[in-house]
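With one protein chain held back, the other chains of the complex are shown just where they sit.
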Amino acid sequence: MLAGAAALGLTSTLAACGGSDDKDSGDSSGPVKLTYWSWAPNMEKVAAIWNKKNPDITVTVSKQASGAEIVSKLITAKKAGNAPDLIQAEYQSLPTLVSNDVLADISQYVKDAKSEFAEGAWKMVTLGTDAVYGVPQDSAPLMFYYREDLFKQHGLSVPKTWTEFAEVARAAKKAAPDAYLTTFSSNDPGLFAGLAQQAGGQWWTVDGGGKWTVGIDDAGTQQVAEFWGGLVQEGVIDNQPMYTPAWNQALNKGTHLAWISAVWAPGVLVSSAPDTKGKWRMAPLPQWKSGDNVTGSWGGSSTGVSSDSKHAEAAAKFARWINTDPEALAALVKYPAVYPAATKGQSGDILTTPEFFSNQADFYTTAAEIAATAAPSAWGPNVQTAYTAFQDGFGSATKAKKEAQFLSALSTMQSKTFDDMKKQGFEVTEA
Amino acid sequence: MTPLTLTADATGPSRARRTAWVPTLVLILGALYCLVPIAWVIIAATKDRSELFSTFSFAPGTGLLQNLSDLTAYRDGIYWQWMANSAFYAGFGALLSAAVSAAGGYALGRYSFRGREAVFKLILAGVLVPGIVLAVPQYLLLSKMGLADSYWSMLLPSILSPYGVYLVRIYAAASVPTELMEAARMDGASEWRIFSRIAVPMMMPGLITVFLFQFVGIWNNFLLPYVMLADDTKFPITLGLYTLLAQGASQPALYTLVITGCLLAILPLIALFLVIQRFWSLDLLSGSIKS
Partner (left out) sequence: MTSAPLKGSDRVEVGPLADGTGTAPSVRPSSPRRRGRSAPYWFLAPTLTLFAAFTVIPIGYAVWLSLHKVQVKGIGLGKGARAEVWNGFGNYADVLNNSEFGHSVLRAFGYGLIVIPTMLGLALVFALMLDTPKARSASFARLMIFLPYAVPGIIAALMWGFLYLPAVSPFYYLLDKFGLPEPDLFNGGNLYLSFANIAVWGGTGFNMIVIYTALRAIPQEIYEAARIDGASDLRIALSIKIPIVMPSLVLTFFFSVIATLQVFTEPMALKPLTNNLQSTWSPLMAIYDSAFLKSDIYGASATAVVLALATFVLSFTLLRISDRYTREDRA
């Protein structure tokens, strides 16, 4: 059976081998063919809706490994003149991509889409300039997820502030010595960045004079590093990385009682902790000052058009459609399960309560309220350097469980990022 | 330098004597050590999502059929497309590689000509260059020819195997007698005819070895497709499984699919080994590295 399948595939493979020259078919006659690099699952199903409605512009989705790798691949492809027409780009990689001339300015086609989005979301794709480098696709505000049943069982209350969070962490450790409230993962700089945003951290900023400022080691971020370092040192917060089989098991077995994550968490919990369905609840992120109401973001992406594209207008039309058209938004929610950035995608009946959170009927109402409080993020052109420095520095700090090392790791992260920008020739200062 | 098969009777001309227990025990322990992870992956593939992390590792689960159908259903059966791609890259690539090595190694092993040693050493030095050094320049150069992200971009760089050339050279020198070549020349046979009708059949065990090494090498190659390919319908199985595993933060790795996929991905190789081993010769000069 296997051999048969292989042989079948082989003939089609051979046939395809002959004429793989469709790259050059950029004539004005015939339908426009666009390629779209995306890592979101099932994105091709959304594109299929478009293709049905727009026979003159067909979009082919090519699925990529996510995150940092797609950025390098795009930059190399751009260097070779091969970049796809459409790109799913995380917000934090936009400056890198723009700086490498991968993304085209599509303001002339999509400028008036601004009103469809919250101001913060739109700011992410303009980088504070007059240009527009993409259309926001999804937002990922941070929230506090916790095991409602276990919190009740151990008599824990949902923390409103980080001070309360620390107390809950201690109480949880006391009530269930084998368990932790949650973990501090040195493999996920994205989460740390989101927590820093909430505390007012502005890692990269551009001033009017045309100069970057690197502020990774700023007061807000220091506060976050010190806080988590203290809890890890105290032994009330786990120090193991997330997204490992062991972490899955901790969630599934309830040895982690909570998880700080973004609006997309239900999709992760479904497969990481399948036994805990209906036992979780979501609440706003704890605050630094009681009475405050602000959160950060972990992830989120936009749809950009590459500067290699011969069909920028058609591509921009698609980028706009997929992120603002009601039918497209509904499909985005249904298939890749993203939380749309467009304001009309966050309300109404597009979003139905995730099955995993059937006990929390107002999940998306609460989510929309939280989303509105997301602090703007400030990304720069060498996010990956900072992220690698985070993983290396905080990796040894979490392993050593030393609060002081958390702080020194942060200053190393700052200096490595700054030095790298300086070396590349950017006009840059330190905060 | 007799060709030797993997299952050839190890005892040779046997004299019935008492079993040597120490060697037997050592060998069985070695076999067990090698089997543990494979046994684990076979068992893990039978578990469903919740069983994978909750039941004892070596307790079989109940989800094998479900996993298989999930894997087949994943993105409309793209997994099987990856398998077919791998079979194509490895099979066709190894075939071309064996052919090129046959001609090249034969020339180096059976002719003396100016620059022979220099050419041989130069090609051999190619073994020493890490693939990662070549991958990016290869991509940029193939892009300039308009071949990046095509089946060719995966095939062409896989054809040349310095190690294959080396092996065939040794093999040709040992297995194709000069006298036979001279006799054929006297009869007026062309050099090509001598090569194709006399040398190739005599070198066949060596060529099969080259084919197998290259097949395994291409099947297991990760870096080249990672750099060259963007269109996931052209991915080989290694890269496909990697993308399954490396989902973004908002998407957890699809462990059950990856594990079932791993099992299915190694089965063809194991089957290939079992089927082809009777033809397979590993002569005493062989030595290679998996990359």
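Per-chain numbering from 1; labels A and B assigned in written order.
By definition in this document, a residue touches a chain if its C-beta (ideal position, glycine included) is under 8 Å from a C-beta of that chain, and two chains touch if they have at least 3 such contacts.
Just so it is clear, the model here is predicted, and its values are computed rather than measured.
Summary of contacts with the chain left out: across A:Ser99, A:Thr163 or A:Asn359, the touching residue is A:Ser99.
Touching the chain that is not shown, out of A:Val125, A:Val214, A:Ala250 or A:Val263: A:Ala250 (per the contact rule at the top). The chain not displayed touches subunit A at residues 24, 68-69, 71-73, 75-76, 79, 95-96, 98-101, 127, 129, 131, 185-187, 206, 210-212, 239-241, 243-246, 249-250, 307, 381-382, 384-385, 388, 391-392, 394-396, 398-399, 424-427. Where subunit B meets the chain that is not shown, the touching residues are 1-2, 4, 6-15, 17-20, 22-24, 26-28, 30-31, 33-38, 40-41, 44, 52-53, 56-58, 99-101, 103-104, 106-108, 111, 113-116, 118-119, 122-123, 125-130, 132-134, 136-138, 140-141, 144-147, 156-157, 159-160, 162, 165, 185, 190-192, 195, 216, 219-220, 222, 238, 241-242, 245, 258, 262, 265-266, 269-270, 272-273, 282-291.
Following the convention adopted for this analysis, only the chains that are shown with their structure count from here on.
If each chain is reduced to the centroid of its CA atoms, subunit A and subunit B end up 38 Å from each other. Those residues of subunit A that touch subunit B in the complex are listed here as 2, 5-6, 8-10, 12-14, 16-17, 20-21, 23-24, 35, 37, 39-42, 44, 62-67, 69, 73, 76-77, 79-82, 84, 140, 188, 190-191, 243, 245, 248-249, 252-253, 262, 264, 267-268, 271-272, 274-275, 298-299. Those residues of subunit B that touch subunit A in the shared complex are 49-50, 52-54, 75, 80-81, 83-85, 87-88, 91, 136, 139-140, 143-144, 146, 148-152, 227, 230-232, 242-243, 246-255, 267-268.
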